[in-house]
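Removed from the display is one protein chain of the complex; every other protein chain stays in position.
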Amino acid sequence: MSANVERAVNAFKEQIDASTAAFFSSCVHCGLCAEACLFYLETGDPKYTPIHKLEPLRRVWWSSYTLFGRLASLIGLAPKVTDDLLKDWKELVYDSCSMCGRCSMVCPVGNDITGMIRKEREGMIAAGHAPDGLKGASSRAIKIGSPMGVTLKAVKAQIGHLEADTGMTIPVNVEGAEYLVLMSSMEIMNYPEYLEAIARIFEAAGASWTIASDAFEATNSGIQIGASDIARELVMRIVAAAERLKVKTVISPECGHAYTALRWEGPNLIGRPFPFKARHILEVLDEFRADGRLQTEGFEEDRLTFHDPCQIVRRGGVIDEPRRLIDMVAKDFVEMDDNGRYNWCCGAGGGVSAIEEAHDLKLTAFLKKKKQLDAVKPEKLMTACANCRIQLEEGMEETGMDIPVIGLTETLAEHLKTPETAKG
Amino acid sequence: MTAVDFLAFTRGPLFDVALIIFIAGLAIRFVEILVLGRRRDFSEPRRGGFGSGLRTMFSRTLPETGTMKRAPTTVVAGWVFHIGFLVTLLLFVPHIEMFQAVLGFGWPGLPTPIIDFAGILAMVAMVVVLINRLRNPVMRFLSGFGDYLPWLLTFLPLITGWLVFHRLLLPYPAMLGLHILSVELLMILFPFTKLMHTFTAFLARYYTGAAFGRKGVQS
Amino acid sequence: MSRFARPHWVEKMSSGMAKPLIGEISAALDTLAATGVAGAIDLSGLPLTATDRAELEVALGSGEVEAKVTAAGTSEIRETGFAGVWWVRHFDAGGRVLAEILEIAFVPQLLGAQGDDIDAAARRLRTELARTPERETGRETVHAD
Partner (left out) sequence: MQIDETTPNAARSAASGDDRTLGALLAARGVSRRAFLKYSSYLASLLALPASMAPAMAASLAKAQRQSVIWLSFQECTGCTESLTRSLSPTLDDLIFDFISLDYHHTLQAASGHAAEEARMQAMEAHKGKYIVAVDGSVPVKDGGIYSTIAGMSNLDILEETTKDAFAVVAIGSCAAFGGLPLADPNPTGAVPVTELVTDKPVINIPGCPPIPEAMAAVLAHVLTFGILPELDSLGRPKSFYGESVHDRCYRRPFYDRGEFAESFDDEGAKKGWCLYKLGCKGPATSNACATVKWNGGTSFPIEAGHPCLGCSEPGFWDMGGFYRALSVPTGDVARIAAVAAGAGVVAGAAAGALHRATKSAARGKHHTVTVEELEEK
């Protein structure tokens, strides 16, 4: 066994727990997970069947964590994990899985297949069998502070532009602020309107907030590549900043996996509960709405639909909040056929967008979303994840569609009641 | 060995052996899963996972509508098989007598024509399931010995049971002996095959239901 | 009347067996008419319900001959509405049906005197004639032979 394989097997052994064992014990090869996977549905290739992507992990479970498997491996009957196997599975584990969790929702025996993919990636990366794109992103995240290489300098430049344009002050490193606002690299680079929207809404709501100069980045490449060691370091930066600035709530931005990384994995990565709340921006905005601190005027006249970002909705639990917020600003809102917890992924989540080799595959996977869009024919497509947004735009461009994609937070900011009208 | 000797053997010593392997095997596999444990979850839950877990243990029995549309054969045949099989297994009076002997308690049964019908449904569904497995690209791709063996192990008790009930092919004692033998084969191999899902699926559903539930997602 | 004792509600059901039976009788009757070869159908071996039996009786009707044979219990012989079709019931001394047979014949076997019985009778009669007037029982007479 090569050192790589040994590390992979060791990582698999660390990851497998009672739930993994129950899942593998229960699979009957019914194939229904394939019917929930857009990579299979759009390619028709059975190798993309979700449960099949877990073969390496399954082998370690069987030979190490079942009595009968242990006995079988003693006499050499248990199939082994090899370096070739891991190499072959790289595409299945990374390129063709956006960790959207739809398979986990439909599996009749209740297997959380996506959760197991997350575990399997720990072993894949331990053996080095991860896509270069994700390795690079992780490296930049650790060394520069952002997977896209966005530096503090770039953030400051954006803040400067914003302050100059709007006359507002963007709080940075303000101790005692209620909210610590995080951003994703994409928002800093491609969608500066997010930060402006936050500034305006929070001002209108009278909420104190701040950005941390040493923890502005919300994304977590460690989660995507499956390296808890890296993910922990990245989460720790946010936790350290939040604790230093004594904020009550840390807000994850319009980004899918960042929310999972912070809210659901974060405390477990650092091994203790957070002393602050971790919330998604939509949750905070919905609280503002409920408290009457978020008031809007006017409506989007266009026929509008909402693309649910998987990590926020299905795997995050923020399902009703976006809909209540959309109702504030949209008159002609139409749901796509499968929505909410049963939505279809854009095709580029879970790190797929950062994998160059997966470029064609993710655009094929987008066809699922295209069919959904073709069915409701919206004039505008709203979402709440920068990564989804880029994939949707790229996918539509490739397939000759022309539907503007907008973010929910910025749309709310556009319809924000001006202070004058709010008072009146 | 006469048919009656054979029947006495299958009702006697062989059943004892099969029962030991079945029960001990089940216990081993169940306990070794539970003992493996899970790490404490430090994340702040949106709501308790326990109730959601319990709910998912049952809710996953019904398919999501999209799955039903995309894979109707798998869903419907699977459903019909499970219902037919469980009715036959659990509500046929002679079977209940057997359960009573092992468990110490019984329950009311159904008239035999209903059991007969349920058994036929289960068998027809099993044939459909098998054809589906051979034709569906995903299922064919996933399937191996570990999938076809349990099919056979499940089908044999159904067909032999039906033949006993209708007194076909062989005299009653011989056929009943074969039926019991086929059940014993099923029991003996049960803990070593995917047939374990009969019990672990509820554990799996609980874990997933609880994990989704604490995030606020009903699964 | 059947050997197959069942709850009364089963007896109330028709199994539809009467119809094929009548077909069988019809074929046997054709054979009898064409070749003179007699046939018989053993009803006691068939699981007829009371309703089946009633259907059969209604379908066959009754004919001109009714006879009672007293030999080892009684036997009841009735011609049905179809000449040549005889309904024969053998009872034991206790009145239980031993056998129930539909005979398709010119004369039912049991009705005709049997050759050996005739021989014995002839011998007995001769002896009677040759003897003194005292009458004795048949059995003893034969023994004396």
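Note that the chains take the letters A, B and C in the order they are written out, and that residue 1 is the start of every chain.
As a convention for this text, a contact is a pair of C-beta atoms (placed from the backbone, for glycine too) under 8 Å apart; a residue touches a chain by one contact, two chains touch by 3 or more.
Just so we're clear, the structure is a prediction, and the values are computed from it rather than from any experiment.
Taking every chain of the complex into account, the chain not shown here touches A, B, C.
From the set A:N10, A:N190 or A:Q295, the residue in touch with the chain omitted from the display is A:N10, counting the whole complex. Chain C residues in contact with the hidden partner, per the touch definition given at the top, are 3-7, 9-10, 38-42, 44-45, 47, 69, 71-73, 75, 88, 90, 92-94, 96, 98-99, 101-103, 109-110, 113-117, 120, 138-139, 142-143. For chain B, the residues touching the chain absent from view are 2-5, 7-8, 11-13, 15-16, 19-37, 93-95, 97-98, 100-104, 109-113, 167, 171-173, 176. As for the chain not pictured, it touches chain A at residues 7, 10-11, 13-14, 16, 64-67, 70, 125-126, 128, 130, 135, 138-139, 142-143, 227-230.
In this text, only the chains that are shown with their structure count from here on.
Chain-to-chain contact here is organised irregularly, matching neither a line nor a ring nor a star, and falling short of all pairs touching. Averaged Cα coordinates give chain A a centre that lies 38 Å from the centre of chain B.
Chain C has its Cα centroid 93 Å from the Cα centroid of chain A.
Chain B and chain C, compared by their mean Cα positions, are separated by 59 Å. Within the complex formed with chain A, the residues of chain B that make contact are 28-29, 32-39, 41-44, 46, 56-57, 60-61, 63-64, 66-67, 70-71, 74-75, 78, 136-143, 147, 191-192, 194, 196-197, 200-209, 211-212, 215-219. Against chain B, in their complex, chain A makes its touches with residues 16-19, 21-23, 25-32, 34-36, 40-41, 44, 46-47, 49, 51-52, 65-68, 104-112, 115, 263-268, 271-274, 277-278, 314-319, 338, 341-342.
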